[in-house]
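Every protein chain except one is present and positioned as in the full complex.
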Amino acid sequence: MTTTSQLPILLSGSGKLGHADADDQRPHRDHPTMARDFVANVQRTHWHDGALWFVRNKRDAQASSIPEWEYLREQASAIKQEAIAKLADFLEQFEANATRLGAVVHWAADAEQHNEIVHEILRQRGIGKLVKSKSMLTEECHLNGYLERRGIEVVDTDLGERIVQLRQETPSHIVLPAIHLKKEEVGETFHTHLGTDAGASDPQYLTEAARGHLRGKFLAGEAGLTGVNFAIAQTGGIVVCTNEGNADLGAVLPPVHIASMGLEKIIPRLEDLAVFTRLLARSATGQPITTYTSHFHGPRDAASELHIVIVDNGRSTIRESDTFRAALGCIRCGACMNTCPVFRRSGGHSYGATVPGPIGSVLNPASDDARHKSLPYACSLCGSCTDVCPVKIPLHHQLLAWRKEFGKRGLLSVGKTLPMRAASFVFRHPALYRLGGRLARIAMRTLPRVFFVNRLNTWSRDRELPTAPADSFSQWYAKNRGPK
Amino acid sequence: MVAIANSRQAILDRLKSIPIEQPPAPVVDPQRLVRYDDPLAKFTEVLSFVGGQVHVVERPQQVSEILGQFPAFRDAQQVASSAPEILTGNIDLNKVADPHLLAYLDWAIIPGRFAVAENGAIWVRPTGPIERAMLFLTQHLVIVVPKTELIEHMHEAYRRLGQDGVGTSGPEFGIFISGPSKTADIEQSLVIGAHGCRTLQVFLIDDSSGPAVATDGGDGLAGTTPDRPVAGDSAGRI
Partner (left out) sequence: MSVALFVPCYIDQFYPDVAVATLELLERQGLEVVFPKEQTCCGQPMANTGCAAQAEPVARRFVELFSEFDQIVCPSGSCAAMVRHHYAEYFSPDDQRFRKVRESTFELCEFLTDVVGVQSLGTRFPHRVSVHPSCHGLRELRLAPSSETRFAGGRDKLRELLALVEGVTWAEPQRSDECCGFGGTFAVNEADVSVAMGRDRIADHLAAGSEVIVAGDMSCLMHLNGLIRRAGQPLGVMHIAQVLMGRPLSGAIRPSVAVPGLAVGE
């Protein structure tokens, strides 16, 4: 990595992280290019925008029902900052308590190790069928492909995840994995894979079909893998929040429960959950709380196993940066995606990363700056993400900070730096600024329109340029309020 | 696997190599939390909003009377109960050795410890893996809670869990349940009955001997961890 960072930002320390296998070797296209395809379909863009705006409105209704909402956000932020600061202590405390309760705790430095650990647990027990509930961490590690290549059947059981799995796609949103799909498309997928009626697209009917299909998978599962929403240092317990009940079925039926967690999922105390359970679902989907908030303390009985895999995969690197540390407080509610006007109009897949949207655009460059350098610019800096974030991550300021970091690392294209070098020079020379402005306005007023409205001018492809006045304000001022 | 064997120490060492000064988060100030004039009304409103049904009854016998009005209950083939004093099922949970055997369960009834007004959640602590599996395999779920065990919000809820020794007394599973299972993964259309129960009936049983609503003294929360500063006036207005 080319880095000339002078800040105590050590984000270049770990090399390219995150991708354990060859899943992600598709040619990479930047955000504006991917977004162009999405936004070209105006109707569909409006539909996608409306679906997410609906969720944002539900979030607003729930947030406004809690008079102390802003106070809770401050509390959540303070708890996360405390947890991240003393992360090693809390992890050790968690490990000791979880072990005392009978769980087995594993540590994975990166995605490859996480996948190896999970595979080894399954291999040693001769397990060939894994039922999985939603875990963005396993998406980040590309676990499914890793296990499938080693002969293990992996079934995603969250409805949205199952839909994208059957379509051989990736989730486009961390909470609403199939938000990019229309019900007719889901109907076609289910017709092909589950044998539902051709042309059927009623969500009730399709969900019922998935319920029947996945019941069979749950009953046949030999191990269940879940994510972790919160890991409690004080007790050694883990908390998983779902609406469908799939995590619980996967954890209660097979004898082996594997829980994968990023190391930032730690919270210090049991009572801290009060703050987070009040914020999480309200922020995520506009529900007062998820249907199921399950607290696992140890395996369910002597005949069962609970394995907890703690994964770093670049997180400790982010912790070392004063600028980006707060992003580790993310509780993966997805509220920043629902509110982001760019996400709503470009779709999650346009970000080319497991975690899309504002928080993804902060986290992804930390693991591969060159690959993800367009993401911090996929943002109008409107700040709505920062205002909805339940843990008060200053997302839009962090996106701005990434742009500066790219500048320091020499990652900006000449197309970005050259105009800014020129502008900076002009702005340091007021006489040149005034003359340049004057000439530009004369040109705009006298030259034929084609000089300004053409394919090379990205602005005027869809927008008129402002009408150039003969006099600038400074000229007007000199004439009308001149030196006294 | 040699690399993995070293990962624990490597991760901890790296985290410890960068010490970060950060005071503990202040304890939540109970004075700043919402109070409900009528917690029962709030609980009923919220649980209905998330698709559950609330019944307030005076006598335990009324539970089976009310359930008897549901055709799905009358037609049920398999009913399991871990609240036999309220309703007896036709499956003896003690004789179920494997949770898979509950795959065709129609109805299940279980006691809840307490109910939370702000979000319609009920804390349920199944006694073992069979009861636990029952919660998610059953088509229809019934939870019975004493009406006295209605609290206002999650801060009070976790204070109670702390008092109950959750996580400190040994392995266990506990869960907040708020409504029937649901999904909106297809075009944001809400569908009730995803993988878990299709309906949730909650009975609040009015035991006339106790107070109507369990409430806390104002200092209940602040007293739990005296080593942390209490967020009071200094927390600043929002």
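For reference, chains read A and B in written order, and residue numbers begin at 1 within each chain.
Convention: a residue touches a chain if its C-beta (ideal position, glycine included) is under 8 Å from a C-beta of that chain, and two chains touch if they have at least 3 such contacts.
Only a predicted model underlies this, so the values are computations on that prediction, with no experimental measurement involved.
*Asks:* Quick one: which shown chains sit in contact with the chain that's not drawn?
*Replies:* A
*Asks:* Which residue among A:Asn229, A:Ser316, A:Ser346 or A:Asn364 touches the omitted chain?
*Replies:* For the chain that is not drawn, the touching residue is A:Ser346.
*Asks:* Thinking of the whole complex, not just what is shown, which of A:Arg125, A:Arg149 or A:Arg445 touches the missing chain?
*Replies:* Touching the chain that is not displayed is residue A:Arg445.
*Asks:* In the complete complex, which positions of subunit A touch the hidden chain?
*Replies:* Spelled out for subunit A, the touching residues are 31-32, 35-36, 39-40, 42, 45-46, 49, 53, 60, 63-64, 69-70, 339, 341-342, 345-346, 377-384, 386-388, 400, 402-408, 412, 416-417, 420-421, 423-424, 426-428, 430, 433, 437, 440-441, 445, 458-481.
Rule of thumb we're sticking to: only the chains that are shown with their structure count from here on.
*Asks:* What whole-Å value do you get for the distance between subunit A and subunit B if each is reduced to the mean of its CA atoms?
*Replies:* The mean C-alpha positions of subunit A and subunit B differ by 29 Å.
*Asks:* Using the touch definition up top, name the residues of subunit B that touch subunit A in the complex.
*Replies:* 1, 3-4, 7-8, 10-12, 14-16, 18, 20-26, 28, 32-34, 46, 49-50, 99-100, 103, 118-121, 128-129, 132-133, 135-137, 153-155, 157-159, 161-162, 166-168, 170-189, 191, 193-197, 221, 224-225, 231, 235, 238
*Asks:* Quick check: in the complex, which residue numbers of subunit A touch subunit B?
*Replies:* 51, 54-55, 66-68, 70-71, 74-75, 78-79, 81-82, 84-88, 91-92, 97, 101-102, 106-109, 113, 116-117, 120, 157-160, 163, 176-179, 181-183, 186, 203-204, 206-208, 211, 214-215, 218-219, 232, 234-237, 243-246, 248-249, 252-253, 263, 268-275, 277-278, 285, 287-301, 304, 310, 312, 316, 319-320, 325
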